[in-house]
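Could you have a look at this structure, given as structure tokens, before my questions?
Every protein chain of the complex appears in place save one, which is left out.
Chain IDs A and B follow the sequence of writing; residue 1 opens each chain.
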Amino acid sequence: MQEILSATSFIAIYGLSYGVVLFLISIGLVVTMGLMRVVNMAHGVFAAWGGYIMVNMMNAWGASYYVAMVGAILVIALVSVLVERIFFFKLYGAPELEQALLTIGLAFIGVASLNLAFGPDIVAARLPAELGASIDFAGRSVQAYRLFIIAFGAAVMLVLWYIFDRTSFGARLRAAVDNRGMAAAVGINVRRLFSIAFALGSGLAALGSAIGVAVLPLEPMYPLKYLVLILIVVAMSGAGNVKLAAGVSLGLGVVDTAGRYFHPEIGSFLIYIAMLVYLMARGGKLAAVHAR
Amino acid sequence: MTTVGSTLLERHRVRPAEYVYWIALASVFFLFPRNLSLATSIMVMSLFALSLDLILGFAGVVSFGHAAFFGIGSYCAAQLALHGWSEPISGALIAGLAAMVFALVVGPLVLRFTGLPQIMVTLAIGIILYEAANKASSITGGDDGLGGIKLMPLFGTFEWTAYGQTAFWYAFGWLLLLFIALRIVIASPFGVSLQGLRENTLRMRFIGTPVFGRLLRAYAMSGFVAGVAGAVSAQVNKFAGLDMLSTDRSIDVLVMLILGGVGKLYGALIGAPVYMLVHHQASEWNPFHWMFVVGGLLIFVVMFARGGVLGLLEAGLGRLPGGRAQ
Partner (left out) sequence: MSTNMLEARGLDKHFGALHVTRSVDLSVTAGARLALIGPNGAGKSTLVGLLTGQLKPDSGQILLAGRDVTSESIEKRTRSGLARTFQINNLFRGLTVLENVFLAVSERLGTAGSQLRTAKSCTEVIEKAEQLLKELELGNALHQRISEISYGRQRLVEIAIALSLSPRVLLLDEPTAGIPAGEVARVMEVLEALPAELAIVVIEHDMHVVRRFAKEIVVLAQGAVLARGLPQEVMASDEVRRVYLGGVDPSKSVMGKRRA
């Protein structure tokens, strides 16, 4: 009994915190895919650079974890607008294969530049003492950091929900996701809306990698290593569906953690099988969404 | 041809430049006798890229996991040789058929989707197969791969020489043979209908095309060619390993094809050598620096040269008198 409880709490806490990180680094792409139908394979680059910038702010300037995190998010949000203006305008309406290829190119350059700037090894961040401490939770000792991620993630999800469901920005965004042409026709500046959403999404990705620095270790290959996970979240939640993306991310986090816990042998590809099954079940619907 | 003609119906015509290509390729044997192994690898990858072009360039099916077929071909050929089936040509054929069977199994899944979901499904299938091969070390040798492959002399006569002379002609033969086969297929009514499917799938259904069956056939053929490419790779390198199944390889072959030009067959035959020769020159580099090059190439091709190298060549030649207007 004790064992089951212990396993459950382990899977819940590690799975959910992992899911939160997944959600944060993916949500930007879920929204921009829904809005502009651009497959951005380079999305993980923003996440990785965000994490690296945070760690380097901490190491070089002695900035605190929290301050450096905010700094990294701002830098990434600003830079992402530039990247969007330079490269992405070419891609709106282009075939998905071209979008995928150009952005893979960007991802490669992102990876190579991370290596050039910070070297090929994994960089670790010193977590603040209060997050490094262990807490007894449901019969098991867990790092406060994991609980912090879950709490923080819940807060971010609430804020996002508020923004999407309750503000006029959110209403315009949903209108544009639903029907871009119609939104433009009623006077919504879709182009600017996208820039803002792109910056927001990239900033959130930076937040995800910064807060998840001890969950998904920072290394130059980060953008490609976690790309598949990000794309799974996008493919499974369908374009632009924020709530579903939250559910999918948390679900994936838990399934993956549980898989590795109980069956380390097959755990590493359990999520791929989960995705295939899910896509098969939803095949018709996805095809319909896609045809629009 | 200077008039704007019916290009689909004229696909069977062999253009003079094609002979130039194949003669140039054959002459590599005499001009660069020290680089036969590189040339052989290039031909293997050209064959692999051809297989991708059939589904991507002609049928419009996107694959980010094409290495699955290449890898199955490799392992199958290696296992056949290790179990005493050491005749290479039949070995490669069997390996190709094994990859084709796999294509027939996963095809129904892949072909239900288009766009991002299709990218994801092919990626996932590739990754699952890679992980499965990694775990099934009794069949695949795991991380160590399968080595020690011994083959009968080619046609019972030509020994597999240390400098790779036999390997060169073996790969050349397969490449030429399967290229001709694909060349026939794309000039056939079947090939023309694939082009129609790529342009407008829904409209094809409204002229009565059995869309799924036709795409599946193309997919199976592509799987077969990729499987043979993998088999030839294992046979000439005397080795099959996980790397042959990897997503990296799937992306590599995609980049080669895009670089050369999609939907032209010769795009595959030009993209693979260009990519691999540049890569060879950069082999001393830090692999991360190589990613700058690949990334830059991809961005360049999509933004400025959508037809790839071949597209640029055609545009250049088109301006010459007597050139072919596209």
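In this text, a residue touches a chain if its C-beta (ideal position, glycine included) is under 8 Å from a C-beta of that chain, and two chains touch if they have at least 3 such contacts.
All of these numbers come straight from a predicted model, not from anything done at the bench.
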Visible chains in contact with the missing one: B
Residue among B:Pro16, B:Gly84 or B:Pro189 touching the omitted chain: B:Pro189
Candidate in contact with the missing chain, chosen from B:Ile23, B:Ala162 or B:Leu202: B:Leu202
Of B:Leu8, B:Val105, B:Leu177 or B:Ala315, the residue in touch with the unshown chain: B:Leu8
Interface with the undisplayed chain - residues on subunit B: 3-12, 184-185, 187-193, 195-196, 199-200, 202-211, 214, 217
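Methods note: only the chains that are shown with their structure count from here on.
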Centre-of-Cα separation between subunit B and subunit A, whole angstrom: 34
Parts of subunit B lying in touch with subunit A, wherever the complex brings them together: 56, 62, 64, 109, 112-117, 119-121, 123-125, 127-128, 131-132, 135, 251, 254-255, 258, 286, 288-292, 294-299, 301-303, 306
Residue ranges of subunit A touching subunit B (in the complex, touch as defined): 33, 39, 87, 90, 94, 96-98, 100-102, 104-113, 115-116, 120, 220, 228, 231-232, 234-235, 265-266, 268-269, 272-273, 275-276, 279-280, 283, 286-287, 290
